[in-house]
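Only one protein chain is missing from this complex, and each of the others stays in its spot.
Entry: subunit A
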Amino acid sequence: MQVKREERYSLRLQVNGKRYEEQVEPRKLLSDFLREDCGLTGTHVGCEHGVCGACTVLVDGRAVRSCLILAIQAEGADITTVEGLAKDGKPHPLQEAFSECHALQCGFCTPGILMSSVEFLQTHADPGKEEIADMLSGHLCRCTGYKGIVEAVQQVADRRKEGEVRESGDPVSICSRTTPTV
């Protein structure tokens, strides 16, 4: 297969269960493809050289930097972005936990961290704080100090272990942090 620089290639792949076929230049990054061609701006673009982790998405189930992959390299791949996490209007358990544990402030880094956490929890049934911190070392968050993020990931892991992951959002628990315990 050969594509000249000035040509556009008809790229087919799947994002969040939906098939896309778009015309792309060979040099287009996957992060830009998702934002500009698919209109999925939940994937954030920070440093564009693989340091900040904001653009992390799942490619065939694995968390990777979408700014370090050419879109054309992802031909035929099955991609999940942060828009693919919520199901039927209900947030993903991780999204819920992030809300409950105050694991985000400005939210710029959050989509990437959520995607890494999805893969992390699939491969780590009972993670320790250190393992979570190790996974998060690939993400820069300048607001939270990470404590809330570690707690949120830990919380989902704990609930999964106890088999009580709730499938729907719970508005009461979201407020629980601001309510002082009596």
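FYI, a residue touches a chain if its C-beta (ideal position, glycine included) is under 8 Å from a C-beta of that chain, and two chains touch if they have at least 3 such contacts; residues count from 1.
Just so it is clear, contacts and distances are computed from a predicted model.
Asks: Assign the chain not included in the display its UniProt protein name, restricting the answer to "ABC transporter permease", "Phenol hydroxylase", "Molybdopterin dehydrogenase FAD-binding protein" or "Isoquinoline 1-oxidoreductase, alpha subunit".
Replies: So the chain that does not appear here would be "Molybdopterin dehydrogenase FAD-binding protein", according to UniProt.
Asks: Could you tell me which of A:Arg12, A:Arg27, A:Lys90 or A:Lys129 touches the chain that is not displayed?
Replies: Checking the options A:Arg12, A:Arg27, A:Lys90 or A:Lys129, the one contacting the hidden chain is A:Arg27.
Asks: So which bits of subunit A touch the chain we can't see?
Replies: 1-6, 9, 25-27, 29, 32, 48-50, 53, 56, 59, 62-65, 67-70, 72-73, 116, 119-120, 134-135, 137-138
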